[in-house]
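The complex is shown incomplete by one protein chain, all other protein chains being positioned as in the whole.
Per-chain residue numbering starts at 1, and chain names A, B and C are given in the order in which the chains are listed.
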Amino acid sequence: MVKIGVIGYGYWGPNLVRNFFELDDCEVKIVVDKKQERLAILKKHYPSIQVTTDINYLLHDRDIDTVVIATPVSTHFSLAKEALEVGKNVLVEKPMTSSLDEALRLVEMAEKKGKVLMVDHTFVYKDAVRKIKKIIDSGEIGQLRYFDSTRTNLGLFQPDVNVLWDLAAHDVSILLFLVKEKPISIQASGVSHTKNKLENIAFVTLKYQSGMLAHFNVSWSSPVKIRLILIGGSKKMIVFNDVEPSEKVRIYDSGYKVRQNKDKSKFIVDYRLGDIQIPKTDLKEALSEMVKDFIDCVKTGKKPISDMYHGMEVVKILSLAQESLRKGEKPIYYK
Amino acid sequence: MVKIGVIGYGYWGPNLVRNFFELDDCEVKIVVDKKQERLAILKKHYPSIQVTTDINYLLHDRDIDTVVIATPVSTHFSLAKEALEVGKNVLVEKPMTSSLDEALRLVEMAEKKGKVLMVDHTFVYKDAVRKIKKIIDSGEIGQLRYFDSTRTNLGLFQPDVNVLWDLAAHDVSILLFLVKEKPISIQASGVSHTKNKLENIAFVTLKYQSGMLAHFNVSWSSPVKIRLILIGGSKKMIVFNDVEPSEKVRIYDSGYKVRQNKDKSKFIVDYRLGDIQIPKTDLKEALSEMVKDFIDCVKTGKKPISDMYHGMEVVKILSLAQESLRKGEKPIYYK
Amino acid sequence: MVKIGVIGYGYWGPNLVRNFFELDDCEVKIVVDKKQERLAILKKHYPSIQVTTDINYLLHDRDIDTVVIATPVSTHFSLAKEALEVGKNVLVEKPMTSSLDEALRLVEMAEKKGKVLMVDHTFVYKDAVRKIKKIIDSGEIGQLRYFDSTRTNLGLFQPDVNVLWDLAAHDVSILLFLVKEKPISIQASGVSHTKNKLENIAFVTLKYQSGMLAHFNVSWSSPVKIRLILIGGSKKMIVFNDVEPSEKVRIYDSGYKVRQNKDKSKFIVDYRLGDIQIPKTDLKEALSEMVKDFIDCVKTGKKPISDMYHGMEVVKILSLAQESLRKGEKPIYYK
Partner (left out) sequence: MVKIGVIGYGYWGPNLVRNFFELDDCEVKIVVDKKQERLAILKKHYPSIQVTTDINYLLHDRDIDTVVIATPVSTHFSLAKEALEVGKNVLVEKPMTSSLDEALRLVEMAEKKGKVLMVDHTFVYKDAVRKIKKIIDSGEIGQLRYFDSTRTNLGLFQPDVNVLWDLAAHDVSILLFLVKEKPISIQASGVSHTKNKLENIAFVTLKYQSGMLAHFNVSWSSPVKIRLILIGGSKKMIVFNDVEPSEKVRIYDSGYKVRQNKDKSKFIVDYRLGDIQIPKTDLKEALSEMVKDFIDCVKTGKKPISDMYHGMEVVKILSLAQESLRKGEKPIYYK
C-alpha cells in the first residue's frame, strides 16, 4: 500500500486526489494546503484524509513514502527537492521546474536517492495520443514532415509563467513522446498584453535535420477553444482534434505527393483525398492512467511512460524557446 | 463599353472571362493562350470571343483599352509593363509581381500613363471580409490584439513561387485591408520538401508598435482544408471560417479580460463566453464584385478597393518575409 | 435539515446521491440497493451514509422525511405509494409511472397526505431549456408552428419499457414545459428488433388545433448520438442541439414566410437567412438545479418546476402514444 501526501488542493489537486482515491493499492493520507477553506471542502468529501497547512508535518511523516506536488510552477523545484531529500518518491505537476538547471538538479537527486521522480504530463497517457504513437511507429504515415499544433482558449493568465510554460508544455510533451529526432533550432515569437510582460500569445517553430518542422500556436486570449494537432507524413496525415467529443483522431489516406502539371503550372485540387479512418479511442480519463502508472512505478521500480528525463527534456525545449523570446526572437541552436 | 483582352486561359482565366462576360458594360474581345486546346474549350462556350496565341495581336488591337493578366507570377511584371506602355488599363492576378522593385516600377508607369492598374485580390471583395472591416472600424471589438490565420490545403505546388507568394498573399491582402497600422518587424520560418527548395509550409509573424501581433500558418501539404482567421480585440473577437458553407463570420461577445484570482493563482475557465452572433453574409461570388469594381474604375476613374498601392504593399510584406527566410529566419525590420 | 433516503444505487442513483451530498440543507442518511457490491462502492466514497438492502428499514426510519426513488419504471408506483403512505415526500425518476391510472393514484395520495411528489424531469432544469422558454414566452419567435425532436443513440435496451418511455419521455417533458396548448391527437409508429417486442425505434406525431405539429424521432439503435430539437415559429426558429459542447441554443433571425414568385412557380433559396444568435447558456449540471428545487419545495412547500401534474401529463401523452402503437398506429384523440 503506497501512502501518499499531496501538496496543493487548488485547481488540479482535487483531480489528483480523486484519482488516487479510486485506486486500491494506495492511500491518500495527508493533504496540505495553505487555505483552510480548501481543506474544509476536501474534508467534506474525504473525511478519512488528514489535512494540514504545514508542509513539514507531511514531509516528516515516516509513514508517507510518496509526495504529490500540485502547486504553482515556481515552487516545484524547492518542494520536490525537499521531498527527495527526505527520501520520498515524487510526482510533480507539469512543467517539472522553471529552468533546465533546476530540472537537472532534481533528476540527479532522484538518481542518487534511487527514488521515482515523475512529471504529470497527462497527455501522453491519453488513449488518443497512444494510438497516434502506434500509427507513427508502424510506419503507416511514412516519414514525418510536420507537427503543427494550435492550442487556444480563454482563461485566466498564470501569474508566474507565460503561455509557453502553461500551454506549450503540453505540445512539447506530446511532440517528444511521438518523435525521437532532436531539433536543430528553436525560434519563438510572442506578445504580452499585460503589465507583467508575460506572453499570453506565442508561436514556436522547431526545425529538424530531416526536414521535419514543428510549430505551436498557443494563446490564452481566444474565446474559441482550439486543440488541434496536424501530423503530416510522406504517406498519410493524422489529425488530433481534442475538442471533438468522441472522434478525436483521424487518419487521412492520402498524405501529399509532390506533383506537377505537365506544363509545370500549378493546379489546385482541394479535395484530392482518399478514405478517412477514425479509429476508436478510449475516452476514459487520462489522469487515471497516469496515477496508475505512477503507483506501479513506485511499487515495482519500473520506468514510467512520462519519466523524469522526458520531463527534463520538456523543460529544456521550453527554456530554449524562452531564450529565443529574450534574444529578439532569433532561432536558438539546440545543443 | 470597355473592350477587354485576356492573357491566360489556364486555371483562373476561365473564372475571369465568365464574370466579365456577365457584365453589360464590357466586352471580352480577345483571349490569348499559348495552348490551342485551351482556346478550343473557350471557343465552344464563347463563340463570339476571338482567340489567338499571339500576345502582340492583343496588345496592338487599338479597340482594346483594357488587359487582364492571368498568367504565372513570374510573367506579371513584363506583361503588365508592356500593356501599360501601349496605354492599356491593367488588371493583374495576385500577387502583383515577384519583387517590390517591379511593383514600384509598374505603379510609377501607371501613374505616369494615367491608367488603372489593379491587382485581383479577390478576398477584399468578399462580403464576409467587408462585414469584418465594418465591425472593426465601428470599434465594436475594441483595440486590435491579434490576427491569426491558418490557410492549409492539399494542392499541386507552384513551380515558380513558394507557399508565401501563393497562400499568404491572401492573408497579407486581408490584413492590410483590415488594419491600418504598419508592422515594425516581420519574421518567417518555412520548410521545403521538394528539390526546388521552394517552401511548401511557412509561418509568418508580424509585430506592431501597438502590441498587435499577426501570424500566418500556410501550407500546401495538409489534406485538411483550413481557412480560419481569428481576429482578437480588447472587447470582442471575430472568427472568419471560410470553409463554413454559410456561417462564415462569428462575433464572440466577450473578448478577453486580464483577470487574476484574489490569491494570484490561475483559474482556467474554458467556456467563459457571452453570446455569439453570426451576421448574415452574402454568399455571391466575390469575383463578380471585383470585376464590377474594376470596370467601374476604368469607366469613371474612381479608385478601386484593391488598388495598386494595396497590391504593392502586399508585395512589400511578402518580400520582407522572404528576406527573413533567406537570412536565417531572423526578424526583419519594416522600414 | 431534510433527511433523505435513496432507493436504488444503479445507473442514476450515484448522480442523485452526489448532488444531494453537495447541498448544505439536506443529508443523505440511508441508501438502499439490492446489491451489496453497489453499496460497497457507495460506502467507499461516502463513509457517513448508512447502507442497507432492506427497503422497510428506510421506510420506517422516522428521522427520514424524504424518499428518492431511482429504480426501474415498473417499480415506481408501488415504491412511491408505500413512501407516501408512511408520510414521506417523494422524488421519483422519470417517467413517474408506467400507466396514467397509477400516476393519478399517486397524485391523489400526495394531495391527501399534503406531501411533495415530484418527478425528476431533469431537462426542464437545463439552462438551455429555460432560455428557450423565455424566448418563446417573449413572443420573439411568433406563433409556434412545429416542435421537431430527434433523439437517438446506441445503448442497452431497457428490459421493462420501450424507447418511448425511455427517450421520448424527455421530449414530452420539454414539450409540455414549453407549450401550453394541448394536442388534439397523437399518432405513433415503431418497430422492435428484439424478442420481447418492445419498440427500439419509434416516431410520434402530435397535432394541435392551432396548426402546430410536434414530432419525435427516438431510437436506441443509432451509433450516431443526436439530440436535436427544432422549434419553428412564424417569425424565428430555435435550434437546440444538446450534443454541442457549449453552443447549445441558436436563434435564426428569419423564420419562414410564405412567398411565391410573381409567376407562381417555385424558387428554392437555401440560404435565405438573417443573422443567427447563440445566447450564452450556463453549462452547470441541470441535476444540481433539480435537487435544489426539490429540497426547497420540501422545506417551504412551494410548487416545484417539474411538479407532479407535469409528471402525470407526461405519462398521459406517453400512454396515448402507446395506445396508437397498439391500435395499428392510428391517430388517437386526446381527451
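Quick notes on this one:
The definition used in the following text is that contacts are C-beta pairs under 8 Å (C-beta built on N, C-alpha and C of every residue); 3 or more make two chains touch, one makes a residue touch a chain.
Remember, predicted model here, so these are calculated numbers, not experimental data.
One of B:Met1, B:Ala40 or B:Val243 touches the chain omitted from the figure, and that residue is B:Val243.
Looking at C:Tyr46, C:Phe123 or C:Phe203, the residue that reaches the missing chain in the full complex is C:Phe203.
Note on the undisplayed chain: of the listed residues C:Asn15, C:Ser99, C:Gln158 or C:Gln277, the one touching it is C:Gln158. The missing chain, though absent from the display, is touched by one residue of C:Lys3, C:Lys182, C:His215 or C:Lys292; that residue is C:His215.
Within the entire complex, the positions of chain C that touch the omitted partner chain are 10-11, 35, 72, 145-146, 148, 150, 152-159, 166, 187, 189-194, 201, 203, 205, 207, 211-213, 215, 217, 219-225, 230, 232, 237, 239, 252, 254-256, 258-261, 263-273, 328-331. Within the entire complex, the positions of chain A that touch the omitted partner chain are 246-247, 253, 271, 273-280, 283. In the full complex, chain B makes contact with the omitted chain through residues 47-48, 243, 245.
By definition in this document, only the chains that are shown with their structure count from here on.
Distance from the centre of chain C peaks at B, each centre being the average of the chain's Cα atoms. When each chain is reduced to the mean of its CA atoms, the one lying nearest the mean of all protein CA atoms is A.
Rounded to a whole number, the gap between the C-alpha centres of chain B and chain C is 53 angstrom. Multi-chain contact residues, meaning those touching two or more other chains, do not occur anywhere in chain A.
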